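The complex appears here minus one protein chain, its other protein chains still in place.
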Amino acid sequence: MPLGVFIFLAALAVISALGTVTQRNPVHCLLALVVTLLTLAVIFIGLDAVTVGFLQVIVYAGAIMVLFLFVIWLLNLRTEVRSSPGYLALKAVGGVLCAVLVAELFVLLWHAPSAGGAQAVAPAGYGSIETLATTLFSDYLVSFEITSVLLLAAIVGAIALARRAPSPPTAGAPTGPEGA
Amino acid sequence: MIDLLIEAIKAIVVVVMVLNLAGVLLWFERKGSALIQDRIGANRASITGLGKRMGLPNLGLVNTLIADPLKLFTKEDFVPEGADKFLHALAPFLALFPVVITFAVVPFGDVVQIGSRTITLQAANINAATLYILATIGIGVYGIALGGWSSNNRWALLGGVRATAQMISYEIGLSLAIIAIVMTYGTLDLQAICRAQGGVWFGFLPRWGICLQPVAFLMLLTAGMAESKRVPFDLPEGESELVAGYFTEYSGGKQAVFMMTDFAEIVLVAVLITLFFFGGWQVPWLYRDGFHFPGGAHLWLPQLLVAILGVVAFMIKTIAFCWLQILIRWTLPRFRYDQLMRLGWKGLVPLGLANVVVTAIVVVLTSGAH
Partner (left out) sequence: MVPMSYFVGLSAVLFAIGVAGVLLRRDIIVIFMSIEIMLNAVNLAFVALARRLGSMDGQVIVFFVMTVAAAEAAVGLAIIISVFRNRETVNADEINLLRG
């Protein structure tokens, strides 16, 4: 992809990620995160990972974030109250540590041997749904099956955790079909 | 340079056509519903009064297409107190944008050859066009959700929550129907799917997708109408319960944009049904060099006329399915919300999965093992 396009997308991704961690209102944080996800999906498509890019939009931005939105509505979350001043020192230390983390990651990854070099020409059919499916169902079949069991466990677990406990049966004479 | 100009013209034509068709559908809906309900409908406004003096019936075109939009766009734009101003303003456009950009990958005709240049009648030719459509339909949830939430109104929020839950539930049914089609044709490219529906079976039956996937057609129609929250699935809008559901607090231009979204989604569902099940721009027995009738007669036509006939056929089929959705709207009563959810999860999803399994078996058996 052209350098100018990458600079624009990278700036957009970083700004919206910063928006996610700094906004007070949870719904604004969520929208900023959706912008980050969509920007990353565009970067994926620019890196020839077309199927993964569209899946990012369909699954992540289209489903997981809607789940977050539902929970925010369900809990009726309002704007976060500003934390007490005692935490300011803690936040300053946290900020410094994050800056150190960025510096470390940059030093490690920028000079890593596999990270350098220009992009090679992609092999034919790279990133298409046929190639992804072939690889997925041949080399990674066991992982695929285990992931499907994991998803089933997640569904059952989420329902079991989140539903209200069934109310105990009321004491007294059982009511007839007419509820008399 | 010329290529860029042609692409720009195609994109502009597509957007203008979609928005105009959404407007024309508004008139269709008003007069069509009047026809179905045995009443007259809008027939008062006229500009010069000439038609009335000549004794012609007033078709309500000025009323619906000029007076109503003018009224809507000049009304006061009211933002409720305590509402999130930014999101309240953003939500209608966030709802309209994904629906309109979906039309970028829709092929409305076969190629046109002008001189030495072959122009495909599709604004953007991407290989994974079907995935793109699913992605934009998924993003369309946010405009509705934010419209309901940002209004600081409990009925709007309730409508928004219902609408979001309904849309994400029926997305699964929609995706399963589209997956069955993709398996049948073996490609995600929309133009390739349309081209594969050319030709005939047994010498006379056009190879349209409805003969291969009738169940998926019904699923797409149902899930599409549920996605666009049309009656019988319009409980989120709930005209008799929630005032206007998620767009209660919208007035003026923003309400006009929400309604335009509604009609653009009708066009989108009609276009998808046409592309996947009714041959898209294919006219029966029409090939690139003219008509080849079943009896053996051959009528030669110039290539430009063939392309134009394809585009006209696409438009006619799309308008026919828009009319079908309007007909269904004014015939069926509204579903209760639990009936709606039950249909989506316990009806469409198992049916779609069974359809996918049967399609897979048939595809493997008829094409040999890979």
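A and B are the chain letters, set down in written order, and residue numbers restart from 1 in every chain.
Rule of thumb we're sticking to: a residue touches a chain if its C-beta (ideal position, glycine included) is under 8 Å from a C-beta of that chain, and two chains touch if they have at least 3 such contacts.
Predicted, not measured: the structure shown is a model, and the values here were computed from it.
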item: Chains in view touching the one left out; value: A
item: Hidden partner interface residues of chain A, rising order; value: 1-3, 6, 10, 13-14, 17-18, 20-21, 26, 29-30, 33, 36-37, 40, 43-44, 47-49, 51-52, 55-56, 59-60, 63-64, 67-68, 71-72, 74-75, 77, 80-81, 83, 91, 94-95, 97-99, 101-102, 105-106, 109-110, 112, 114-120, 122-123, 126-127, 131-132, 135-136, 139-140, 143, 147, 150-151, 153-155, 157-162, 164
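In this text, only the chains that are shown with their structure count from here on.
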item: Centre-to-centre distance between chain B and chain A (centres being mean Cα positions), rounded to whole Å; value: 30
item: Residue numbers on chain B that touch chain A, as the complex places them; value: 84, 87, 127-128, 131-132, 134-135, 138-139, 141-142, 145-146, 149, 157, 161, 164-165, 168, 171, 188
item: Residue ranges of chain A touching chain B (in the complex, touch as defined); value: 25, 27, 31, 34, 38, 50-51, 54-55, 57-58, 61-63, 66, 69-70, 73, 128-129
